[in-house]
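What you see is part of a larger complex, with each chain still in position.
Every chain is named by a letter (A and B) in the order it is written, and numbering of its residues begins at 1.
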């Protein structure tokens, strides 16, 4: 199946706004996690169903749904919070392009969460994260249990930084910040490999071509996730909305700067790979020249000599040279002169 | 005939706005299909002629003309709905670039409808679809019977989603949405092929070059249809017109997002193909190096040995070595030493 552009075929022909799960992972049972906090207290719980949800004014409510294949639950959450069906459709379609839509009453953000697989440092896992930020509440949606937000939750529990005293907008920022930090970590990790390849190019190691190809593919893949995320964050930082409090804006601008940095790094690495490929190709051509020079020198020196030897191997009745007393030695002298002359000629040409 | 830029020659020298059919398909008889609906009822009929058309206020009228070669009928429809002759000229010119023009009283949109041929999954069919959206009515024009709108009609019949309760603008959106969904399906299908090629490049399969070439051509072709369609949809989503109701706008913006995604995917695949070609070319160069190394080693090892053998095949009267008791064995020793030395030399150079 295409990695870059996964199938939307399942939803073909459905009415817009119909919730059709498009993804790779199905869960037995979706998990609804609720965190509710203010500066003083914080409660974490797992909800059995949406009925158990109560929203207390004055507190920030963070509802996180793991598991998108049960579209009925997503639909119910949407109904409860008054979310437009198009947003919900995007939530359950995990091939969605990262984007930001301001629906007025709430802001809808989709990004890709990238992280290195725990069991294989060469594998990059990608998962779609949808955030809906409303006044005092934040909904997040993921396909699987397991994310990169452990440190954020830890900071909430320990009431570190401003997270517990700020609103849902700051919480959304904190989550996006973690996502972007992971982008940078991954770009950096790949970048080291790219720089290694760039230095290996002139050594013409056997696998250089394969490695260049692999890194190009990875960089394309990252770019596809990061570039639209950068746009979405840039919009968020410039958004004129009551949902984003003024003190959060500098953080969002800072985050946008980070996303820009990640994007630029990808562009730089892509250019380095293109340059590396060109240099490698040129090095291959240079090496071929060397090989051919060796062949040419060998062939050009010995072919005439072999011809001479062939001539005196002929069985003509009358070949006067054959009967000279020092004919054999004279011939050696001739052959050494010819061979030496050719060697000299090639040295002058700079081929030796 | 040129596929990318089909002939407009037929209309050369005609006054602007003159209706000249430029297309590939002629029908015996054009087909006029009328669908008229409101939230409560829906009627479908095939009209014998334009006279049979009545427009009921409060209902949405969708008039679909299949067959553009009878320009008189198109002209009559234009007269009935007050359409500018330039728009009608574009309707019957099926080489028209996708575009949107807001004529004030109605909006004129041209896109290309792409779909996979029913009988050959490798063939992509392209047909021009013109839409004219007015207050309460929608005109659509196609060259052939047969389209991708079956599911939309089905939704209308079953009154699924909001289609029956919304206006002509939403109907136009629903049709365009189907068109764009098909773009995505086709890009995705080609994309899988591109990704396969990208992985086959280092194996140097025989047909890689041909496949890269084919996919490039297909991608160019798709891009030519999709890029201007993206622009047109983007304009539509930003249009400040009474003809587009506010609730339709989020759907249009969502549609624009899809079109952008399709456009980006094409760009990504085109870059992948360019990269693949470069990698393939480099791989070909690398392979040539290997071939030449083999040739050079064979030639460089045996050519001197053959020369030596040739020397002792000469018929000089006096060649002292020939009469040595162990001359033949000594010579073998010399030849093995020379050959072995050369092999060693090439191994040191890394050619073996």
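Convention: a residue touches a chain if its C-beta (ideal position, glycine included) is under 8 Å from a C-beta of that chain, and two chains touch if they have at least 3 such contacts.
Since we're looking at a predicted model, the values are computed, not measured.
May I ask how many copies the whole complex comprises, since the file places only 2 of them?
5
Quick note on the criterion: only the chains that are shown with their structure count from here on.
So what angle, to the nearest 5 degrees, turns chain A so that its CA atoms land on those of chain B?
The best-fit rotation has an angle of 70 degrees.
How many angstrom lie between the centres of chain A and chain B, each centre taken as the mean Cα position?
Taking the mean C-alpha position of each chain, the two centres sit 25 Å apart.
Show which residues of chain A lie in contact with chain B when the two form their complex.
Chain A residues touching chain B: 1-9, 11-18, 84, 86, 90, 97, 99, 101, 103, 209-210, 212-213, 216-217, 220, 224, 277, 280-281, 284-285, 287-288, 291-292, 294-295, 298-299, 302-303, 305-306, 309-310, 312-315, 319, 321-328, 331.
Residues of chain B touching chain A in their complex?
150-151, 154-155, 160-163, 173-174, 177-178, 181-182, 184-185, 187-188, 191-192, 195, 198, 201-202, 250-251, 253-255, 257, 260-261, 264-265, 268-269, 271-272, 275, 278-279, 281-283, 285-286, 288-289, 292-293, 295-296, 299-300, 303-304, 306-307, 310-311, 313-320, 351
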